[in-house]
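For this view, one protein chain was removed and the others were kept in their places.
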Amino acid sequence: MSTIAGGIFTSHVPGIGQAIAKGLKQDPYWKPFFDGWHTVHDWLKREKPDVLVCFYNDHGLNFFLDKLPTFAIGAADGYRHEDEGWGISGYKPYPGMPELSWHIIEQVVHDEFDPTMCQKMLVDHALAIPVEMAWPDEEESWPFKLVPIAINTVQYPLPSPKRCFEFGRSVGRALESWPGDEKIVVMGTGGLSHQLEGERAGHINIEYDTFCMDNLSRDPEALLQHSSLDIAELAGSQGVEILNWIAARGAMRGSVTELSRNYHIPISNTAAATMLLENHETVLA
Amino acid sequence: MSTIAGGIFTSHVPGIGQAIAKGLKQDPYWKPFFDGWHTVHDWLKREKPDVLVCFYNDHGLNFFLDKLPTFAIGAADGYRHEDEGWGISGYKPYPGMPELSWHIIEQVVHDEFDPTMCQKMLVDHALAIPVEMAWPDEEESWPFKLVPIAINTVQYPLPSPKRCFEFGRSVGRALESWPGDEKIVVMGTGGLSHQLEGERAGHINIEYDTFCMDNLSRDPEALLQHSSLDIAELAGSQGVEILNWIAARGAMRGSVTELSRNYHIPISNTAAATMLLENHETVLA
Amino acid sequence: MNGTFDPPATGKRVIPGTYVFDGDAARRGFAINEMCFSFNEDANRRAFAEDEEAYMERFHLSEEHKKAIRERDVIGMLNAGGNIYYLAKLAGILKLGVQDIGALQTGTTVDEFKAALLAHGAKLKELQTQGETA
Partner (left out) sequence: MNGTFDPPATGKRVIPGTYVFDGDAARRGFAINEMCFSFNEDANRRAFAEDEEAYMERFHLSEEHKKAIRERDVIGMLNAGGNIYYLAKLAGILKLGVQDIGALQTGTTVDEFKAALLAHGAKLKELQTQGETA
């Protein structure tokens, strides 16, 4: 039987990719952020997950406003990153796991979600960069199979935090009922508080970020008290990317404990965070 | 305040378009089907709706398996039909009503549906042909503004009949709360029983079709007792297009009466039906 | 008619003579369906008609896909994951209507296939005369 070993939650700022490319991990500006990954690296080496289910948001690589899905689930044999407009590409391709993708799609449609099913799908920096950070030592190919799940954080109306959490729960039910014996890690990328546009560009909210991090493991439903617009106001217009965290956390349906947390300001315009949560099957008393 | 005047439910067989083009409405093969439209024509002349909200399924014109939405809502300034592979095109363009489209999108996302939002969208014969049948005398341009809503009937898992009905109810709530004074007609296209592929090609089920038609006005929830796969078995693999009827019926939330019904076999491989339902605000006793 | 009904996997609901286009089918058929989707453009239809083999190669069709297309074997295309909504565009190029396709799949002549449809119509008339249906 499959197990959901845990969840990795992290920012996905494009500049991180450039810092990696330039070898700046030990640079004083970047070190405090990259240092937050050591526990994740140790944990991944110990757990060796076979499958990565990654909740992220597309920034205009695979989706445009002609067909903008609320929830999109990849069901391809494999995925590539491509040029998003800045001439950066060349990330290693990601092997897919279409049989698990379809199992998830069957479950979520059964549970009255309305996904867009994607048998071809490019994945952008919001997936590529967290993967580079989590598995920095893989030379040839990735040691996992990928199911990418994109949540709309671009076009209002966004799905509510509650809807995203329930969507994640449904994905989690699919993972639990998957008959394979794979070990699965989930990931939620984006955030924390930041805002790129408008007169409020540069907005950061330590208090709200701390509230989210404090509750992510022990009481994620606390994060559902706000609407997506509330979060835009609290955490900035790109702070709503925490919807990906909320969905990923929803997919962890066992007993969840926080293994590590790193929170550092600033990375680019962003309050950057990395958290590692472990998931154990709930043991009945 | 806007009113939902009624609903038109009809098959959308491509061959109908060719019959119209060839002037075959009085031909013995086609006459029994086209005769079913007289009451619709009279009703439309009397009601003069300003807006058409059309639930249909795309047959591979606007959507492909790379990005296949469960529910897609058009939000464009206008829509065109284009060549679907048979060299037929040239239908008059359809003016959009993006302000109403967004009002609907806001409502359905609020109601926990997960639509794909389409600011560019081609519409196929499943919309074009019913419109040609309903408004046969418009020379220059259409007398309505369009909101097209596409439901996945191509890629399993399909949404359940219950989900489609509730989706229609949510669209209906949006129409009711629209502050404009437009008169709205809804449309559901496709079906009734037919199957194009496999050793069971040519399958037709008079009993199930009759059950659907008998209950559409007075007890549409009776149609929700079957799953989408049940309907594929009962009505044939393309018979599942009745999901569009179910959603359109869901959008009619008042007191609904059947004004006319026509059921004729065969049109092409299909048991073809046309129904006109009127919608009145429910008067409390 | 070539080929026989070959349900894709165990443990799934089987509807006799019917091809449920689920994820398994979609995976098997992606290439053939993608090729058929390209036929929305007239230039692509002409390119296929001019050189079927080259065009199939361009879309990376499997040997199973190619064989079914070469043999105009609709059931073979379905077993290889073809979806009728996309295959209908190929049928147009091959000048096959839905009733030709129906006859091919059911192992009847086109006239027999049409007669079977008309028989449903006659049955409906009979029921209507008896007042059993509106």
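In order of appearance the chains are A, B and C, and numbering begins at 1 in each one.
Following the convention adopted for this analysis, contacts are C-beta pairs under 8 Å (C-beta built on N, C-alpha and C of every residue); 3 or more make two chains touch, one makes a residue touch a chain.
Owing to the predicted nature of the structure, the values given are computational and were not obtained by experimental measurement.
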May I ask you to name the displayed chains that the omitted chain touches in the full complex? A, B
Based on the whole complex, identify which of B:11, B:57 or B:119 touches the chain you can't see. B:119
One chain is left out of this view; which of B:3, B:57 or B:101 touches it in the full complex? B:101
Mind pulling the chain B residues that touch the left-out chain? 75, 77, 98-99, 101-102, 105-106, 119
Counting contacts across the full complex, list the positions on chain A that touch the omitted chain. 15, 59-61, 64-65, 82-87, 154-157, 195-204, 206, 210, 213-214, 229, 232-233, 236-238, 261, 263-266, 268-269, 271
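Operating definition for what follows: only the chains that are shown with their structure count from here on.
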Centroid spacing, where centroids are CA-atom means, of chain A and chain C in whole angstrom: 40
Could you put a whole-Å number on the gap between the CA centroids of chain A and chain B? 38
When you check chain C against every other chain, which residues touch at least two of them? 22-23, 26, 30
Among the residues of chain B, pick out those that touch two or more other chains and give their numbers. 65, 155, 157
